[in-house]
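Here the structure comes first, spelled out in structure tokens, and everything after it is commentary.
A single protein chain has been omitted from the complex, and every remaining protein chain is retained in its original position.
For clarity, chains are labelled A, B and C in written order, and residue numbers in each chain start from 1.
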Amino acid sequence: MTATAEPDLERLFEHTIERDQRIEPRDWLPEGYRKTMIRQIAQHAHSEIIGMQPEGNWITRAPSLRRKAILLAKVQDEAGHGLYLYSAAETLGADRADLTEKLISGRQKYSSIFNYPTLTFADVGVIGWLVDGAAICNQVPLCRSSYGPYARAMIRICKEESFHQRQGYELLMTMMRGTEAQRAMVQDAVNRWWWPSLMMFGPPDAESPNTAQSMAWKVKRHTNDELRQRFVDMSVPQAKALGVTLPDPELKWNEERQHHNFGPIDWDEFKQILKGNGPCNAQRIAHRRKAHEDGAWVREAAAAYAAKQEGRA
Amino acid sequence: MTATAEPDLERLFEHTIERDQRIEPRDWLPEGYRKTMIRQIAQHAHSEIIGMQPEGNWITRAPSLRRKAILLAKVQDEAGHGLYLYSAAETLGADRADLTEKLISGRQKYSSIFNYPTLTFADVGVIGWLVDGAAICNQVPLCRSSYGPYARAMIRICKEESFHQRQGYELLMTMMRGTEAQRAMVQDAVNRWWWPSLMMFGPPDAESPNTAQSMAWKVKRHTNDELRQRFVDMSVPQAKALGVTLPDPELKWNEERQHHNFGPIDWDEFKQILKGNGPCNAQRIAHRRKAHEDGAWVREAAAAYAAKQEGRA
Amino acid sequence: GADLAAYCLMLGDDALIMSHRLQQWCSHAPELEDELAIANIALDLLGQARLLLARAGKADGSERSEDSYAFFREERDFRNVRMVELVNGDFAATMARLLTFSVWRLALLQRLESSRDPVLAAIAAKGVKEVTYHREYAANWVVRLGDGTELSHQRMQAGFDAVWPLYDELFVVHPVERRLAGIAADSDGLRSEVDDVLTQVLTAATLTRPEDSAGKVVGLVSGMAGRDGVHTEDMGYLLAELQSVARAHPEATW
Partner (left out) sequence: GADLAAYCLMLGDDALIMSHRLQQWCSHAPELEDELAIANIALDLLGQARLLLARAGKADGSERSEDSYAFFREERDFRNVRMVELVNGDFAATMARLLTFSVWRLALLQRLESSRDPVLAAIAAKGVKEVTYHREYAANWVVRLGDGTELSHQRMQAGFDAVWPLYDELFVVHPVERRLAGIAADSDGLRSEVDDVLTQVLTAATLTRPEDSAGKVVGLVSGMAGRDGVHTEDMGYLLAELQSVARAHPEATW
């Protein structure tokens, strides 16, 4: 690294951000930016990995071989997303094993939505439609994140997520054309997932402390409430096309705002989940920890073998 | 113990046997008798314990709550039988832990019949009817075993086994009055269990080396072939009443012998199972070993607690 | 009416599903004596479930049989608390759950003995005798393992830590219960009664009440839990097994 003075570097960094250009791993970047990005990318990676569990829960029971293949491929994609994202975090000096440790010890978060259980096969469809839909709303702007490796990972991820969302919606369409019991399953799943999906955009702007800095650094490009509104507006006609009712009596079009009004979100529930008291927090972390610990001897053996091979070479 | 000379004791023992009286734990008995009895009782106990597995396999899936209760109670009875029998063996100086060790290391046998898998719920009924039926034929004479504790255990066991046998037969009757698929399940189960049941009486008399001594000591009272014939004669009318076909084209009444003739038994299959190559040998032992090993810390804790209590007293 | 039927299903499903988990111990217990005891408890609970499910079918006039409820209901219609459906874990976890469940159920059945519904009162009276024994059996093991070796102490504590997040749910009074005042078990003072017994046993076992250390709760889903038919992810697999043969032969009689 050249001996440019730090204030100069900082100016260069800010200039890059201002011009909407990308920061690359080789570039100087402020420590705060590095930490923020590592945390953001790691939490995103953790979400992909933990997100494998609620959907993976239905792979062996999927009621048609075609749906089984679609679901298995989707969960595999989530593992893949986790992998790119950990790699992106590594370009900032993070270590994958360390991030995993932070996940299973509860020191780093993952998306709270995965602390709800999947209770029927309809949940697979609703997760595709609503949860992936909300994730896409959150993530599309991240394809323009100022951090290059993350932005590029997000482009690929968003493409795949859109595909998953369409598959989820298509499953629901098929189920709604099926039996009465299937329609009831879909409606029940929508009832359970709608509000948690709205919570995926995070607390209201007034209570979101990091938003300002993140927007200045262009690692975040819209406020939580903006994105939430966009998601609601998008979902209403989709629900109508499906023939399901969104479980919010206050939901209606506001001609003046040219947006849908919607009822108050139960932020207490959200806070309880953040505190670890969701329906599946303990289960998700215990599952991940067990997989990690059960795999320890395998990773050790691989390392021992690699060391032997090096010795032989 | 009084200082009676050994030849006198031996005469006393033989006299007790001759008069069809029972040898009791306090009595002198020859070492060969002790060893034979321990082996016989232990193998019988092991059979009860291993026998819990094939039937236990269907408890959680029993298709009616009544049948579930019946099956659960039956498997519980088997555990109970195991318990009395180990106690009877202990009166001869055996140690339960040692006998368990011999079972899970493969040094002591259990009834080969339990090395077949239970593949449908009909197997539960057929095991009750044929396997328990054959066991009863073998065991009724043991209620007159010369060794008192064993004879008394057998009286209780035989009573319970007869009850199980009736329940098994009644299940089959109900299934035969049910759907076509149920009848096919029963027939399939009979096809799989008939020959193995005949093998339960052991090798033909000509090849049964221990029979002579065991009969002299009155720990065995009928030869293998006698008991097998009795079982066949008993089963044929029962099969007819059920409406199933026994899978033996040579099976027919012999007016002259006043017994049923039946086809040759595949003793190679029997020998393979004795050698450990049955469909479930490894599985049954591994299951038992795992239960035993998984319970080790519990037994240690119980011992530690008992020791502490003693210390406190 | 419908409320009474729903209430019978709550208590019946608790027993049915707890029994199922105990049935899975069959041929896996640490000693033969425990094989006998656990099978016995599973049988008692199965018996209670049968009476209660049958009573449900009478109460709402549907004349549905115990088997129809057990084998042909969807997960969403099972009304057991979530605590009973979790996979077993080790012997210590099993005893932690069995103790917690039995202390709670015993207190509940004792109150139910004075129900205005004579059938429920009779079922409760029979159950009280049985569950008293279940509680003793579990308490004995909890004390022996808690105060046994260092390893068994750890495992016993971990067993309670695992079951405790589902403890609160036992004391949520469901609208159905509220509407059945005089028929359903009175919930007044239930929690403190259960608390006291558990504290006694835990103390004797040299164990810590988990809320004093961890304090996590398995939360609700849109305000719903087991009594509303919203279960854990373990429940689907349990029912797939429980119902597999019956559903493969819907026309059959057994």
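Note that in this section a contact is a pair of C-beta atoms (placed from the backbone, for glycine too) under 8 Å apart; a residue touches a chain by one contact, two chains touch by 3 or more.
These numbers were taken from a predicted model, which means no experiment stands behind them.
Enquirer: Looking at the full complex, which residue from A:Gly82, A:Pro117, A:Pro149 or A:Gly278 touches the chain that isn't shown here?
Expert: A:Gly82
Enquirer: Check the options A:Ser64, A:Ser105, A:Asn210 or A:Asn254 and report the residue that touches the missing chain.
Expert: Here the residue in touch with the unshown chain is A:Ser64.
Enquirer: Which one, B:Asn210, B:Gln283 or B:Gln309, makes contact with the chain that was left out?
Expert: Of the listed residues, the one touching the omitted chain is B:Gln283.
Enquirer: Have a look at A:Ile41, A:Ile113, A:Leu171 or A:Leu198 and name the one touching the chain we're not showing.
Expert: Per the contact definition at the top, the residue touching the missing chain is A:Leu171.
Enquirer: Touching the absent chain in the whole complex: find that residue among B:Asn57, B:Gln165 or B:Gln229.
Expert: B:Asn57
Enquirer: For a quick check of understanding: of B:Phe13, B:Tyr116, B:Tyr169 or B:Phe262, which residue touches the chain that isn't displayed?
Expert: B:Tyr116
Enquirer: Tell me which stretches of chain B touch the chain missing from the display.
Expert: Considering the whole complex, chain B reaches the absent chain at 54, 57, 61, 116-120, 181, 188, 191-192, 195, 247, 269, 272-273, 276-283.
Enquirer: By the contact criterion defined above, which parts of chain A meet the unshown chain? Give residue numbers in ascending order.
Expert: 49, 52-53, 56, 58-69, 72-73, 75-76, 79-80, 82-83, 86, 121, 171, 174-175, 177-179, 181-182, 287-288, 290-291, 294-302, 304-306, 308
Enquirer: Write the list of chain C residues that the hidden chain touches.
Expert: 74, 236-237, 239-241, 243-244, 247-248
Operating definition for what follows: only the chains that are shown with their structure count from here on.
Enquirer: Consider the two chain pairs B-C and A-C; indicate the one with the greater count of contacting C-beta pairs.
Expert: B-C
Enquirer: Could you tell me which chain lies farthest from chain B when each chain's centre is the average position of its Cα atoms?
Expert: So the chain farthest away from chain B turns out to be A.
Enquirer: Mind having a look at which chain is the central one, using mean CA positions?
Expert: Closest to the centre of all protein C-alpha atoms: chain C.
Enquirer: Using the average of all C-alpha atoms in each chain as its centre, how far is it in Å between chain A and chain B?
Expert: Roughly 59 Å, centre to centre.
Enquirer: Express in whole angstrom the distance between the two chain centres, defined as the mean CA positions of chain B and chain C.
Expert: Spacing between the chain centres: roughly 35 Å.
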